[in-house]
Structures are given as structure tokens and as C-alpha cells.
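Here is the structure we will look at.
Missing here: one protein chain of the complex. Every other protein chain is in place.
Moving on to subunit A:
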Amino acid sequence: MTGALSAEEVAARVRDLPDPELPFVTLGELGVIHRVSTAEDGRLEVGFTPTFLGCPALPAITSAIADVLAQCGHPDGRVRRLAAPAWSTDRITASGRRRLAEHGIAPPRPAGAPTPVRLGVGAPCPHCGSGATRPHSPFGPTRCQSILRCTACGEAFPYLATV
């Protein structure tokens, strides 16, 4: 297969793809790309872990990765959704967290934190920075976000709920 890019080069491009629902973060920053490797039958395989089993962005992610594989000289490459290891918000990278906050979405608190903290209590407001925030609605515009309200500036904002 002359001209085909290596697994490492493909991995870099796949990690650089924007998330379909949060296009200001990449799949790499979200931590959903688990591995890019050559399978036993010699085909290149990209394994990714969905954030939620019912995430509506999954078909878009699958086809975007398939496009990258084809462009990189791996038209027979495979995209696999992996059930294990389960994705956790702890996999979001530091730059991913920064970009979420820049776009008005409070990044998740650590998975090991006590429940109220994981649910967003005290998550700093991405608009004014105040920690005086409280849950408004546990379900938000996408499955991975809930809505908090800042009691200092009064703004409601999405929070990427810890899983």
C-alpha cells in the first residue's frame, strides 16, 4: 500500500477532527479516540469510545473517521465503537477543558469528587468566574450537559456533567 500514512499519522489526523456537537473541541481533546492500530487481518482500525451509548453524534463521528482513513490511503480501514473501557469525563484533556470554558461551557469536575460536586455544585461560572452557582436543570441541550445558574451574574450556563 504505497503512499498510505502510518498509524501514528492517521491517529494525529483523527484526533484533530472536530466533535460534531461541540466543534470547538477535537475528538482527541475529548478523549474518545482509544486506539489506532493494525488489526490481525492487516487493516488499519480506529477504536473510539462513545461518551454516551445513545449519543446522536456517533454516526457523524464514525463517518468522519472513515473519511480520514480513506484520505490517508486506508480505504479498507475500519472504525469500531468500543463499549470498554467506558469513557469518562476525566479523559478530557487540559486544552479541551480550556476550550469548553472559553465557549461558555463549564468543564466537568473530577469523577472521584463527592456527588454534589460532580453534579456541578460550585462549578465556576464561565462568564464571571464566581463559584456561587447552583444546579438549574439536570438535563440540557445535549445528553452530556446539564444547566447551572450563577447567583452572582444571574447567567444560566451549560455544564459538562461528570461521568
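As a working rule, contacts are C-beta pairs under 8 Å (C-beta built on N, C-alpha and C of every residue); 3 or more make two chains touch, one makes a residue touch a chain; residues count from 1.
The definition used in the following text is that contacts and distances are computed from a predicted model.
Colleague: If you had to name the missing chain as UniProt does, which of "Na(+)-translocating NADH-quinone reductase subunit D", "Quinoprotein dehydrogenase-associated SoxYZ-like carrier", "Phenylacetate-CoA oxygenase subunit PaaC" or "RagB/SusD family nutrient uptake outer membrane protein" would it be?
Modeller: Choosing among "Na(+)-translocating NADH-quinone reductase subunit D", "Quinoprotein dehydrogenase-associated SoxYZ-like carrier", "Phenylacetate-CoA oxygenase subunit PaaC" or "RagB/SusD family nutrient uptake outer membrane protein", the correct UniProt name is "Phenylacetate-CoA oxygenase subunit PaaC".
Colleague: Of the residues listed, A:Leu53, A:Ala70, A:Cys128 or A:Ala152, which one is in contact with the missing chain?
Modeller: The missing chain is touched by A:Leu53.
Colleague: Can you list where subunit A touches the absent chain?
Modeller: 52-56, 83-84, 86, 136-141, 143, 147, 161, 163
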